[in-house]
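Note that this complex is displayed minus one protein chain, with the remaining chains in position.
Entry: subunit A
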């Protein structure tokens, strides 16, 4: 294999890794904080991409890419915030909250997906990327925009980590995640904090959705694939630390792009699931962590 091909595959793997990291972190943050698995995460990715696409259309004013990103992220944050009160809050006192949340979030995913289908139709759309030029990277010709995506994804994750560690608000979020009862006795408004967490998760999903939508085409059901990949990433990496799913995301991204080249596109999901099963058998707490979940 030529070096430039290798670099090309590696770079596309790293780019995928960055996108998966963004999506999986959103999922992991909800899992560690709310203690439920959000199956509507893929639908958030879809809806985020569609909102951004709509904003760039002449009908809606034909705004630029940046405005579209900001609008979409804001809208999805608000939606996530509201959806907590609709999907998870009503069931939180039931002992089967985890199961009920699976059903309610799956229902929400289905509703959002079909809502998108009704509103925007089944045809593929693409968000026009703001940068079209290609650059030569160690012999491989790579989209300049890919580097922007990677940088923005990592920056967003870094900003989120800083928010959680350094600001009082972020610290109260972590407190509510680690010990709900103690947080309530401290007078923290736990449902509101949980809603903010779901909002942040939806906002990162939207960002990822926009990036995917400007690399490939979007259609009403394209969120299913990101959801599945984030699930694999979260299981592979574990949630012991904020960074665990991020490392796992790059492992998955690179493994996927190499397997797509060597084994063919149809085999890469099989390989990823095989990796997931192997990890579940050998180190069920995830590759990057111990038996705990934290934020």
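Quick note on the criterion: a contact is a pair of C-beta atoms (placed from the backbone, for glycine too) under 8 Å apart; a residue touches a chain by one contact, two chains touch by 3 or more; residues count from 1.
FYI, contacts and distances are computed from a predicted model.
> Just by its UniProt name, which of "ATP-binding cassette domain-containing protein", "Sulfurtransferase complex subunit TusC", "Two-component system chemotaxis response regulator CheY" or "Cytochrome oxidase subunit III" is the chain not shown in this complex?
Spelling it out: the chain absent from the display is recorded in UniProt as "ATP-binding cassette domain-containing protein".
> Using the touch definition up top, pick the residue from A:38, A:143 or A:172 that touches the left-out chain.
A:172
> So which of A:5, A:57 or A:96 would be touching the chain we can't see?
Missing-chain contact among the listed residues: A:96.
> Quickly run down the residues of subunit A that touch the omitted chain.
Those residues of subunit A that touch the unshown chain are 90-91, 93-94, 96, 165, 168, 171-172, 174-175, 178-179, 181-189, 292, 294-295.
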